[in-house]
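Every protein chain of the complex appears in place save one, which is left out.
Up next is chain A:
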Amino acid sequence: MQISGAEIVVRSLQEEGVEFVFGYPGGAVLEIYDAIFRQQEFKHVLVRHEQAAVHAADAYSRSSDKVGVALVTSGPGATNAVTGIATAYMDSIPMVVISGQVPTPAIGLDAFQEVDMVGITRPCVKHNFLVKDINELAATIKKAFYIAKTGRPGPVVVDVPKDVTQAKAEFHYPESVSIRSYVPVTRGHPGQIKKAVNLLAEAKRPYIYVGGGAVQGDAAAEVTELVKMLGVPCTNTLMGLGAYPGQDQQFLGMLGMHGTYEANMAMQYCDVLIAVGARFDDRVISIPSHFLSQPKKIVHIDVDPSSIAKRVKVDVPIVGDVKHVLRDMIDLFKQTGLKTNEQHLNNWWKQIEEWRSYNSLLYTPSTELIKPQYVVQKLYEITGGDAIITSDVGQHQMWAAQYYPFKRPKQWLNSGGLGTMGFGLPAAIGAQLANPDAQVACITGEGSIQMNIQELSTAKQYHTPVKVIALNNRYLGMVRQWQEFFYGTRYSESYMDALPDFVKIAEAYGHVGFKVENPADVEPVLRETFSPALKERLVFLDFRTDQSENVFPMIQNGKGLDQMDLPPHMRELQIAPFENNRDYGNMC
């Protein structure tokens, strides 16, 4: 039996086991929306702006093991989706975005709501398709899902002209896909794995540096097993948080521009570094030449060969699925009986504990002003460290990353690569739908939240009781911090004048809102927010926080990992420079 292209789209999504489609209708996709109306298998989530549809689909994907799906119309619907697509691309999130297109005969004629979606998204997708022939529609959607979730994951766009959705064809959904030009590597090279194991066994100062690849590659268990088995220190990137339990003693915290003192010092002074699904980003190692000025052997495990030797030359590249490679490394350690050198490791830990003892995340508490760090710490306590946390971009994002030690992968959802303000709220909605029983909180700022605040309406419609934790300092905080440090406190356009009453906004959308101005109220309000009474409600917490608080430690542009701007309490300390072969005696 022949069915319409629109029905083929819907049937294909059903075949893929899609649960939710996040989207917004419009002229070019009316046929698809009609087919959605006539089916029951998946739910459609109507957002209030296409960017939010893509962020929600992205977070649905980030917080589950499924591929998020977004559906948008042609022209402005498609261009509104681009920020969301680029966000997912930078963080390697598997996602399929279906966009409507003007009918094929109209393509190229500047038709109403026409935009070259394939052209516009080309640099920010893993792959994209324009389907001109209905007979290729089902197979193309199959390919899109396959490409999105295999290898290094990423978003795939399928652009479907309206006449293709109206044409008719037989529906055959392919069982499997094989693309001759796309064969992702899974197993790492055994010779390289052996070299990596030998390097670790001989290391004096080993260090495991874990990025988002371990989260997306489902390798958190292997990371934890290897780190525990070897007794070595471990750090996570912003994207890797949760890949190793945040409260564990062997965890040194996040590294990078706002990483802990010990995580960054260890990165600079380790002698054998194992990079797992991490890419030596500029926000992590700052300048490569300074990072490499301290000699070290680097093993780099990544599923994407182009991530290896992009910014930093490595000694042992291992191309492969991180989960498999780590499993092979663990097995090889067990088979050969190789171990890390206990004496070297003891010395290394003594140095690390000394660095850690400075407590670089210490801040000055206040009984008058709400410290943003304190809010995050209390949130951690009250949620038992179990909540799924989404964030926007800025100071609040860094405080969330620093003060909420994530227990498990896929618990921390943020736009690490692209740094997209407006990600947090739609992401929270997507995460809540993927995890209906979880507590979901969006840590945001008064700047970021206003970039997609209309999604409060979506949250109401779909009963997603997320908790919005706004750290409202009446400034675009990270911009203000940079202006304070580098632009002579000239706060150019970083002040948020005429802020709305967020409590009223929340209430207007049918939610609950609280404004919190007194530090003593932080804990009780959070307790109430997460109490059974408000379990089913979206609660918007407007915390009026200290306006002058800065994120520390901080690595300025052009500085190295061991040249951090330290928090006030560390500035007066006489910290001995790192010394190779130092005798630590019995100090610990």
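Note that a contact is a pair of C-beta atoms (placed from the backbone, for glycine too) under 8 Å apart; a residue touches a chain by one contact, two chains touch by 3 or more; residues count from 1.
One rule holds in what follows: contacts and distances are computed from a predicted model.
K.L.:
What is the protein name, per UniProt, of the chain that does not appear here: "Acetolactate synthase small subunit", "Germination protein YpeB", "ABC transporter permease" or "Cytochrome c-type biogenesis protein CcmF"?
P.N.:
The chain we cannot see is recorded in UniProt as "Acetolactate synthase small subunit".
K.L.:
With respect to the chain omitted from the figure, which of A:K204, A:R283, A:K310 or A:R544 is a touching residue?
P.N.:
The one listed residue touching the chain not shown is A:K310.
K.L.:
Considering the complete complex, identify which of A:Q40, A:S181, A:S289 or A:Q335 is in touch with the unshown chain.
P.N.:
From the options A:Q40, A:S181, A:S289 or A:Q335, the contact with the absent chain belongs to A:S181.
K.L.:
For the chain left off this view, which of A:L130, A:L252 or A:V479 is in contact with it?
P.N.:
The single option touching the absent chain is A:L130.
K.L.:
For chain A, which residues reach the chain that was dropped from this view?
P.N.:
Touch set of chain A with respect to the missing chain: 118-119, 122-123, 126-127, 130, 147, 179-182, 304-306, 308-310, 313.
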